[in-house]
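Down below is the structure, laid out as structure tokens.
The complex appears here minus one protein chain, its other protein chains still in place.
Chain lettering (A and B) follows the sequence in which the chains are written, and residue indices restart at 1 in each chain.
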Amino acid sequence: MEAATIAHEGHGHHHGPPEPNRSSRVEAQTLGMYLFIISEIMLFGAFFTAYFFIRVVIGDEWPAENMHLPVAVAGVNTAILISSSATIHWALESAKSGNRNGLKVGLLMTTLLGATFLAIQINEYVNIGFPPASNAQASIFYSLTGLHGAHVFIGLTLLVFATTRAFKGHFTEKEHRGVEIPGIYWHFVDVMWIVVYTTIYVI
Amino acid sequence: MRTKHPIIQMLLIGVVASVAGVALALAIDWFPIAASTAAAPIDELYDVLLIVSVPVFVLVMTVALYSVWRFRAKPGDQSDGAPIHGNTLLEVVWVTIPTIMVSALAVYGAIVLEEIERPAANAMEVEVTGQQFAWSFEYPDTPGGEPVQSNELVLPLGQQVHFQIKALDVLHSFWVPAFRLKSDAVPGITTEYRVTPTKEGRFDVVCAELCGLGHTTMRQVATVLPPAEFEGWLAEQAKQSEPAADDTMPASATDEEEAQ
Partner (left out) sequence: MTFAAKLKGPGWYRALLSVPLSLAFSTALVVGVRALYGWDPLFDGEAITTVALIAMPLAFLVGIGCFDYWFYWAAGKPTRDEDHSGHGAKTWKDYFRVNTDHKVIGIQYIVTTFVFFTIGGLLAMLIRAELAAPGTQFVDPNTYNGLFSVHASLMIFLFIIPVFAGIANYVIPLMIGAPDMAFPRLNALSYWMLPMAGIMMVASFFAPGGAFATGWTAYAPLSTEVPLGQQFFTIGVQFAGASSIATALNFLVTIITMRAPGMTFFRMPLLVWANFTTSLLVVIATPFIAGSQFFVLFDRALGMNFFNSANGGDVIMYQHIFWFYSHPAVYIMMLPGFGIISEVISANARKPVFGYRMMAFSLCAIVVLGFTVWAHHMFVSGMSAWLRVPMMITTMLIAIPTGIKIFSWLATLWRGVIHLTTPMLFALGFITMFTLGGISGVMLAVIPVDIHVSDTYFIVAHIHYVLFGGSVFTIFAGLYFWFPKMTGRMYDERLGRMHFWLSFVFFNLTFGPMHLVGVDGMPRRVADYAAEFATWNAVISVSAFIFGMSYLLFLYNMITSWRNGPKAAANPWRAHTLEWQVSSPPPLFNFDEIPTIVGGPYEYGVPGAVHGVFKKPEPVAAASGGKE
């Protein structure tokens, strides 16, 4: 109970709050991340609904004739992102078993793979040859991949924090939530990409 | 009051209040003038909904007010009420009865919906176009074969009209309260409904979907004429628009008013 150690002036009551009861086996932070992911899935759901209306309900051709989607490049990019899921898993396992170097290398690799993914994605935007304003199909293409890109960016930010902390030696066998929770998010970003890739590029 | 059982007492109050309530609700003249075949079934449906709703509301009110009157604490009373936690039978009842009620109403609603949308074989087509902030109309089948454009809506009495509704800019909603029917006009798609006018006269056409600055004033008139007069009007419109028909532009606001 950390509160007992902190001097606290002023109020006449206790020095700190009573230790809250743990009424669930799930940790608060982990649960919070899962709930946040549910919310994120619904946000993607709204974008997929738009996609569904524009592609299926309106029934215009997909992709529109001026749109050439680089399926193969994006496929390679998919592989890159999936492998980053493996590396973050490895990083977490290393943290759990006290392998500091594994943790650092794993996080670093994950960050690099993620950054590569984002770079390829941006390069794709630059060279794809149609702007978001050209038609509804283009709008949905940019919005869905862009929404996902924004999530990769958020994930990368979290990973950079985790990596910094790993290099400063903050995580231990017992205390590694700072890797685990960004990791959950990163897996979500990967899985979501598979869905985006399949619906936008493949089918 | 000491002699009668409270439930019976409430039942009596409830029945009296319900009858009075239903009478009051039905005495109100709710609807605007009725001028289409859809009006009667819709108004009737509404009345039935009132008849069903009033007793539900009266039930709630009776129990609430009766309890307050009868079980109100005396000043200074610190006691607690009866520790009743539930009653399965009662709970089953108040799940079952509303379920039956709403199911029956839903079926009734679906039947009326089917009735007011039933197509007739000889329906006349009219295309309705909404734009900020006016309606315009096109009659595709005319004696001359050329479609007729008009800024006024004129309809034949007793003949089903099939409206096909379009929008040029934003959403509008094509509503004639006297007909009881409306549908949004949606950019990019054509919506529809069917009306059979049952009354001669002039009725308001109202835009019911917020469409910007002029939404309030986007009002026109629908004129229902006897079939023969309508044919005459249509023929005259066709003649008038003939010179304009070569330039394929839609007829502008020139053809006007003398429709009556």
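By our rule, contacts are C-beta pairs under 8 Å (C-beta built on N, C-alpha and C of every residue); 3 or more make two chains touch, one makes a residue touch a chain.
These numbers come from a predicted model, not from an experiment.
Chemist: Which residue from A:Phe36, A:Tyr125 or A:Phe153 sits in contact with the chain not drawn here?
Modeler: Of all options in A:Phe36, A:Tyr125 or A:Phe153, contact with the hidden chain holds for A:Phe36.
Chemist: Quick one: which of B:Pro32, B:Pro147 or B:Gly201 touches the chain that's been left out?
Modeler: B:Pro32
Chemist: I need the residue numbers on chain A that touch the omitted chain, in ascending order.
Modeler: 2-4, 6, 8, 10-24, 26-28, 31-32, 35-36, 38-40, 42-43, 45-47, 49-50, 53-54, 57-58, 60, 64, 132-140, 142-143, 161, 164-165, 167-168, 170
Chemist: Which chain B residues would touch the chain omitted from the figure, given the whole complex?
Modeler: Considering the whole complex, chain B reaches the absent chain at 28, 30-32, 38, 41-42, 45-46, 49, 53, 56-57, 60-61, 63-64, 67-68, 71-73, 77-87, 90-91, 94-95, 98-99, 102-103, 105-106, 108-110, 112-113, 116, 165, 169-171, 173, 175, 177, 180-189, 191, 204, 206-217.
Assume only the chains that are shown with their structure count from here on.
Chemist: Based only on mean CA positions, could you tell me how far chain A sits from chain B in angstrom?
Modeler: For chain A versus chain B, the centre distance works out to 49 Å.
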